[in-house]
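So that we are looking at the same thing, I have put the structure below in structure tokens.
Of the protein chains in this complex, all but one are displayed in their positions.
Right, chain A next:
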Amino acid sequence: MSDETDQNPDRRSRCHRLRGALARTARISRWEVSRSAGTVDRKTVLVLAALALVVGLVGVSAAGEGVGLEDEIYVVAVDEDSRYHDVAVESEAFRPIPLDELVVESGDEANADVVVTRNGELARYGPHGAAAHDAFVEAIDAYNEERFRQEANETAAYPVHVELDYQERNFDGETEQGGRDGSSNGDSDGGTGTGPAENGTGDDSTADGTDGEGSGDGSGDAADGDTDGTDRNDGTSDDGDGRLQVPNIGGAGGAVDGTVGPPGSISPPFPFQSLLLAFLFVVPMNFVIQAYGSTIMDERVKRRGELLLVSPASRREIVAGKTLPYLLGLVAVAVGITVAVRGGLLSVAAAIPIALLFLAATFAGAMLARSYKELTFVTVTISVFLTTYTFIPAVFTDVNPIALISPLTLIVTDLQGESVSLGEYVFSTAPFYCSAAVCFLLGIGVYREEDMFAQKALPAKVLDAIASRLHGYRSVAVLTALFIPFVFAGQLLAVALLFAVPEQLAVPLVIVLAAAIEEVAKSVHVYAGFVRSRFEASLRVAAVLGVCSGAGFFVGEKLTHVVQFVGLPELTVGAAAFGPELSGDPLLAAAVFLAPLVLHVVTAVISAIGASRSRIDYALTVVLATLVHAIYNLGVIALVA
């Protein structure tokens, strides 16, 4: 009872402090909005709003129907009673004129580019005649295709059917009906000549006759894409055992779905429309971070932040308050885009971590930049890197599960009308959330008088930022664990970048890069601690810090086993980066489980000893630790193989 009474005041006090912190954060946010609004006059706001509206409409229009640049660029002379007249009318590229109005001038010139004679022949005139002729042929095909789609009797419209039926596969790499794949492929694929469903069954399903109109839509993309992904991995899978190279990633790429339509309706494995629409989510972020970076920079360059720092608001509250309006703005934009492109909640949920990382990286960059010129460089770098990091993997949404390293892939998936599992969402977004948190923490570390207004070199500021988070041995372990998302993202990026490189070269490169990234992550803060005199530069202290860092990394690394939810380690290149799955043998499992702990501690101690001495010693010991780590990785892979 007395404990409860003792605890209640504490709890009330904590609640009171939390309320106070939230209130101050909200005040700073409101102020940031009103202050920023004061920098833009009403006319500018109206112009910007109109501009955004136009861009939005054009974007949506372009994504849906094209921008209409080719409207009526050709003239076709055709009689109204000709069956080709409707083609000309429905095609936006053509303006029909009656055949009687055709005026052929001297030579090859006429007042029409294409002429449909009364006996149905096509003639062309003038310099645009050839292009107009080809366009009109395409228009005829499109017209016919549309008529087929509207045909009630589907069998009459599509006398030849190809049904693509994709199967779920389990972690062993086998399809549920894998045993009967081979025999049925030839029959179904042979008729199409495309052969995309190499592992599909295609034999026992009947066309339901309902998917004809949807053959070109998003679901078709997804299904086709996954099939193509299977083909891309054939380089190592032609072993005749029925194993699929692409692991099961749930509903994102391997959904059980059927596509019915003519062979010509089979789309390439490139979710162009969904990708384009998903890209719309990223575009505003590139603009917003410019404004956000500037407001942070203003606090520093103009020394405005000093007065906020001396107020009762904490650094975290100040940063949160200044960031919140931009984050909420981006979320609002994401919601707006989602509504416009008919996406779902998943699109918004996937856009949030991207927006958060854009802002966090910009914040950290703005805290490190020494001038607006450097800030421009920083924001452009962030724009290019994060846009590339999110967009490129999303191109492979329907091809390879590694595409899930980008939350944009989730948006593409959502726009294709498919769902993702919670594990996939976590796998895709957790590194973004964690990286954003670390960026904010490091930025807040230097959000103080001594760093904000000082002209320090970039490495010195980075070391300050890291050192600001060091308070005792335990903080070293915590910081190491917090670096795991960066390690994870860095290694995934290395895997993605080396995806197209021949495996013989990619695997050793990934092994060395992965090891180097980990060793830097385990030691850079230890080095910062020594340089900033957070720790006594002695061998004993270095050893203790190395042990702490290695242990922290071991714990953090285990969190990356989330990748097993999506089977990523089954990729050969992925296994090189993340190590093999745990064995079923308890002893081997224990060894595999604990061996990394020993490795991380040993290599972290090596680096820590170097860090305690000098910068050159630190660099040399990191190289040494990387080599030890890489050799270990090679050994484990060889052992498991």
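Couple of notes before you dig in:
Note that in this section a contact is a pair of C-beta atoms (placed from the backbone, for glycine too) under 8 Å apart; a residue touches a chain by one contact, two chains touch by 3 or more; residues count from 1.
The working rule: contacts and distances are computed from a predicted model.
As stated in its UniProt record, the chain not included in the shown complex is "ABC transporter", which appears among "ABC transporter", "Monovalent cation/H(+) antiporter subunit G", "Acetolactate synthase" or "Ferrous iron transport protein B". Contact with the omitted chain, checked across A:Ser314, A:Thr376, A:Ser421 or A:Ser475, is made by A:Ser314. Considering A:Arg14, A:Arg27 or A:Arg147, the position touching the chain not shown turns out to be A:Arg27 (whole complex). Within the complete assembly, A:Glu306 is the residue of A:Glu105, A:Glu306, A:Glu536 or A:Asp585 that touches the hidden chain. For chain A, the residues touching the chain absent from view are 20, 24, 27-28, 31, 34-35, 38-39, 302-304, 306-314, 448-450.
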